[in-house]
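Take a look at the structure set out below.
One protein chain is absent from this view; the other protein chains keep their places.
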Amino acid sequence: MEIAFYIAGTVAVVATLMVITRHNPVHALLYLNVSLLAHAMLFYLLGASFAALLEIIIYAGAIMVLFIFVVMLLNLGKETAEQERKWLKVKVWVGPTLLAAVLFAEFLVLVLSSGQGTYSPAVVSPRQVAVSLFREYLIGVELAAMLLMAAVVGAAHIGRHKRLVLHRFLKEEVEKEEEKHEAVML
Amino acid sequence: MKPSVSIEVVVLLAGLLFALGIVGVIIRKNIIFMLLSVEIMLNASGLAFVAAGSRWGQPDGQVMFVFILAMAAAEVSIGLALILQIYHQHKSLDIDNLKEMNG
Amino acid sequence: MMLVLLITVLMVGAVAAVVAGEWSRHVPRWIALVACVIGLMCVIAIWANTSPAGGSVPSGQWLLDYRKSWIPSFGISFHLAVDGLSLLLLALTFFLGVLAVLCSWDEIRERTGFYYFNLLWILAGVAGVFMAMDLFLFYFFWEVMLIPMYFLIGIWGSENRVYAAYKFFIFTQASGLLMFLAILGLYFIHGQDTGIYTFNYFELTGTVIPFKSAFWLMSGFMIAFAVKLPVFPFHTWLPDAHGEAPTAGSLILAGLLLKTGAYGMLRFVVPMFPEAVREAAVPAMVLGVVGIIYGAVMAYSQTDLKRLVAFTSVSHMGFVITGIFALNELALQGVVMQLVTHALSTGALFLMAGMIKERLHTRDIGEMGGLWGPMPQMGSIGLVFAMASLGLPGLGNFIAEFLILLGVFQAHPWITVAAASGLIFSAVYSLRIVGKIFLGPRKTMETVPDFSFREMLIMAALTVSIVWLGLFPQPVIDTARPAITELVRFMDVQSAALQHQPYVKQ
């Protein structure tokens, strides 16, 4: 079954590559979804069926929907794609790519020099995960809960429509400038 | 009926995906794409965790993945809310338009 | 308890002043004056009780001792003690404190409550430094005197005050940090050696430290004290701080804050690191001599009166460091005298600079001249203190410089020869002060009143003291004697032990 692993891996890589090179946001999102599904496959093959399920339900399901909502909300279509095409030039991406390649190469050297043999992935059942989560990592779960709570409140707050969001210092400056303006006008 | 793969290959795969994520973050000017690339990077690290967990037969790897997931959810919700606001105020998603926080 | 009272009276006075300042501009100065006078009387009472003439003579070096546990888990205690050296400097502190309050009487018109709060707080810090026998407590007071001084310069100073305040703060704070590191180093070395972790001065003095670490720890202390003193390459904060500070600030800076550096060397550096001090003696003395000459030459070129006097301080403090490292009784007694007399003479010159500034609204000596005509009293007093500063016999500074040079001559004749050139340079700059301010043709024709009664009082007190110290210095010398002889004896024992070590090993 190694072949399944390699196929899933290849799909993930190719889909990811497509994500970062697409001009149209919707296309990119779809590729990302493919990539996430491939990830889920990988997780499953590594014996982490719980993780694979979460990947599909939450990532590919919930989070991606959020993205799509936003893309739809902002009505990012052809114009954005045109813009992206203009922005994505060779001289823009070649440098960072090389940098990342160097990083990867270093990573490669380090990993290969460690010399681990092949193994058969152990199956870690959802039950084990749950026990671990609510025993040893209980505090982490609490923190994660708080984080999500904060995120909900934050998102609700930030997402409200306001005409102008400025820091209070900047606000004062604006007021001062306005006063100056008025003085000049007078 | 699990495959027997070398741990290096899995970790290298995670590294490759991570590197791609980095490239995505750097080369794109559109914030949405940057956010997508960040998701890729998160996933890549999640993959590494899960691989490690399965290598040693411990649940910790998946636990970490759950936390990553929670964090990603929080991040995406905040990030998308910010994107909405930025778009409303600047009428653009170009990250270079937001260089206000320079020293 | 008397010792605690000395500090608390100042701190309580400080708080009272800032509270009273909310209602009235004039009440704070009275509170400050009363606090300082009470403190001065307490010191005099201690002095009278412990002097050979006044009954209970303590057997050893220490006259009074007060100890209370503070943070026992770290071995920190609230430990104050006083010997002759501390007592002299305490007397000086409160004496100059009274004068500082008097000289700010009319000069300070804004935020008087906070001003006197800072003034008293500095005095409390200085008094604490002179009494603390716990290194942590010492560092605490060392920092206590720093911040109010920063405010004093930064708020009530003249044009360039913010720069000067920053410079003062950074120099002293950075060097204080080094001292704190050295204190901690000492604390841990002592703790590891003996298993007793304590900041107590008396226990730490006995610590046996390997030479190399002793050298670094000593450097930590030395740099802090050398910056405060100041020793030659670290002196550059002084002219700025003096130049910009209000009159009372300059008075306290010159009179007290610089003295804490010398006190620290005498109290901590020499007894704790006798070997390292012996090794570092010649370089330190050379720095002292460089300071003497450099300060004098710099003083000659200045046109700002307060900067000029500040550089004379650098020159005089060169004598102090040279004397400390001569490590014999003559020189150390000279150092004690120099601390007292320099505070008086330089303080008086700063006061006079302040008084002239009030009248002429300038510190530039190029714009003065011929002031003897309208102000003969100030002229004569100015002459007295210029002469004191050049070391005229009959005034206190002469005794000090003579003893230092005599003591240094026993140790290193050539260094004395170089230091004696300071006598010539001091004449050059002192006469320049007198000549530029009081002699020559009048530059300005506005009427300048001579001393007021309050100013006369201040200057008379200083003049009488400096003449008294010049003619009858023996009480001061006797008071400091036990501390000094103990120090010298300690150094002799140390060096004897060093010399005998080879034989012991064999």
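Letters A, B and C name the chains as they come in the text, with residue numbers starting at 1 for each one.
One rule holds in what follows: a residue touches a chain if its C-beta (ideal position, glycine included) is under 8 Å from a C-beta of that chain, and two chains touch if they have at least 3 such contacts.
Note that in this section contacts and distances are computed from a predicted model.
Chemist: The complex lacks one chain in this depiction; which UniProt name from "NADH dehydrogenase subunit L", "Peptide/nickel transport system permease protein", "Monovalent cation/H+ antiporter subunit D family protein" or "Monosaccharide ABC transporter membrane protein (CUT2 family)" does that chain carry?
Modeler: Looking only at the record, the undisplayed chain corresponds to "NADH dehydrogenase subunit L".
Chemist: Missing chain touches which shown chains?
Modeler: A, B, C
Chemist: Out of C:72, C:195, C:210 or C:441, which is the one that touches the chain we can't see?
Modeler: Only one listed residue reaches the unshown chain, and that is C:441.
Chemist: Using the touch definition up top, pick the residue from A:53, A:103, A:130 or A:147 that touches the left-out chain.
Modeler: Hidden-chain contact among the options goes to A:103.
Chemist: For a quick check of understanding: of C:235, C:316 or C:363, which residue touches the chain that isn't displayed?
Modeler: Missing-chain contact among the listed residues: C:235.
Chemist: Even though one chain is hidden, which residues of subunit B still touch it in the full complex?
Modeler: On the side of subunit B, residues 22, 25-26, 29, 34, 95-96, 98-103 touch the unshown chain.
Chemist: Hey, which subunit A residues sit against the chain that's not shown?
Modeler: 96, 99-100, 102-103, 106-107, 109-110
Chemist: Contacts of subunit C with the missing chain: which residues?
Modeler: Against the left-out chain, subunit C lists 167, 171, 232-233, 235-236, 239, 297-298, 300-303, 328-330, 333, 370, 372-373, 376, 380, 383, 387, 390, 392-394, 398-399, 402-403, 405-406, 409-410, 413, 416-417, 420-421, 423-424, 427-428, 431-432, 435, 438-442, 471-474, 477.
Assume only the chains that are shown with their structure count from here on.
Chemist: Answer with line, ring, star, complete or other to describe the graph linking chains that touch.
Modeler: Other.
Chemist: Can you check how far apart subunit A and subunit B are, centre to centre, with Cα atoms defining each centre and the answer in Å?
Modeler: Each chain's C-alpha centroid was found; their separation is 4 Å.
Chemist: Quick one: report the Å distance separating subunit A from subunit C, using the average Cα coordinate of each chain.
Modeler: Result: the chain centres lie 65 Å from each other.
Chemist: Two or more other chains touching the same residue: where does that happen in subunit C?
Modeler: none
Chemist: List the residues on subunit A that touch subunit B in their complex, please.
Modeler: 1-2, 4-5, 9, 12-13, 16-17, 19-20, 25, 28-29, 32, 35-36, 39, 42-43, 45-48, 50-51, 54-55, 58-59, 62-63, 66-67, 69-71, 73-74, 76, 80, 83-84, 87-88, 92-93, 96-97, 99-101, 103-104, 107-108, 111-112, 114, 116-124, 128-129, 131-133, 137, 140, 144, 147-148, 150-152, 154-156, 158-159, 161, 164-165
Chemist: Applying the document's contact rule, which stretches of subunit B touch subunit A when the two form their complex?
Modeler: 1-13, 15-17, 19-24, 26-30, 32-33, 35-37, 39-40, 43, 46-47, 50-51, 53-63, 65-67, 69-78, 80-85, 87-89, 93
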